[in-house]
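What you see is the complex with one protein chain gone and the rest in place.
Presenting subunit A:
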Amino acid sequence: MLQAKAGQFFSSGHTNNWAVLVCTSRFWFNYRHVANTLSVYRSVKRLGIPDSHIVLMLADDMACNHRNPKPATVFSHKNMELNVYGDDVEVDYRGYEVTVENFLRVLTGRLPPSTPRSKRLLSDDHSNILIYLTGHGGNGFLKFQDSEEISNVELADAFEQMWTKRRYNELLFIIDTCQGASMYERFYSPNLMALASSQVGEDSLSHQPDLAIGVHLMDRYTFYLLEFLEDIHPASTANMNDLFKVCPKSQCVSTPGHRTDLFLRDPGNVLITDFFGSVRKVEITMETINLTAPMVKVTSHIKCYREELTVLSSRTKG
């Protein structure tokens, strides 16, 4: 039986999943980038990754923007079918906290000691990490907050630093920006797989505007990615080759690209849930310890406290 269980371990080598989802644009007309990120967030949560393992960075607040005719909602589809904002969104880095420096600090782990747990990427050598970036980009860079940019060389260096400190087992990098493929050109660390929504020289286009809200709601690539992920459930066996087929040129207008040469496993053997979900490995406990010593009596402070309370309450009654 141990063989069978070990067989399950053997296939992917990871014990936990993390996700870093970043939206880098601000201003109301970039509504679609926030909707992109939130739809990936929603899929990832639905498939099992808990909030404590997701670092969500949103550069602007669309749901509570005063130009939003439907406050507290972020829609992904016209006719307002799907509200990706949901009931429990936990944004870890919001507004002006989304900077290149903070993003690199999260990836490399070089955060000030006072940073709380929810803002850290506490991955280890058996973590599979999903990184999703969206915003406005160009050939070799991605724009943050309309004021600074991150280059593909810096990103590749950050991943190399993660690798040398064994901060990931496998990493899936998805980017939905114009000329997105340029961002994964410079990667050189092992076990990285990358997908982009468009090649160098092409623009990624948005899907459809909603006349009531007044802006484009989502980008094409992420729209079809969301449609694909809605069909995935925690026990699904869809693999990465299916993900590469998402949004062909006929639907996306741009040509999505992917890069798998640095990845050790064959993409056909990699399940979607290896990155988007959090399927735990489980072992039955076969041994127990026979405890014979009796329990010690603990003089609890709580007992004294309760006594005080009863005394007080009896006084107030009378």
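Keep in mind that, in the parts below, contacts are C-beta pairs under 8 Å (C-beta built on N, C-alpha and C of every residue); 3 or more make two chains touch, one makes a residue touch a chain; residues count from 1.
Going forward, contacts and distances are computed from a predicted model.
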Task: Hidden chain of the complex, named as in its UniProt record, picked from "AP-1 complex subunit gamma-1-like", "Phosphatidylinositol glycan anchor biosynthesis, class S", "Large ribosomal subunit protein bL19m" or "Proteasome subunit beta" - done: "Phosphatidylinositol glycan anchor biosynthesis, class S"
TODO: Could I get the residues of subunit A that touch the absent chain, sorted low to high?
DONE: 1-7, 9-10, 13, 15-16, 48-52, 100-101, 104-105, 108-112, 116-118, 120, 122, 124-126, 151, 153-154, 157, 161, 164-166, 234-235, 278-291, 293-298, 300
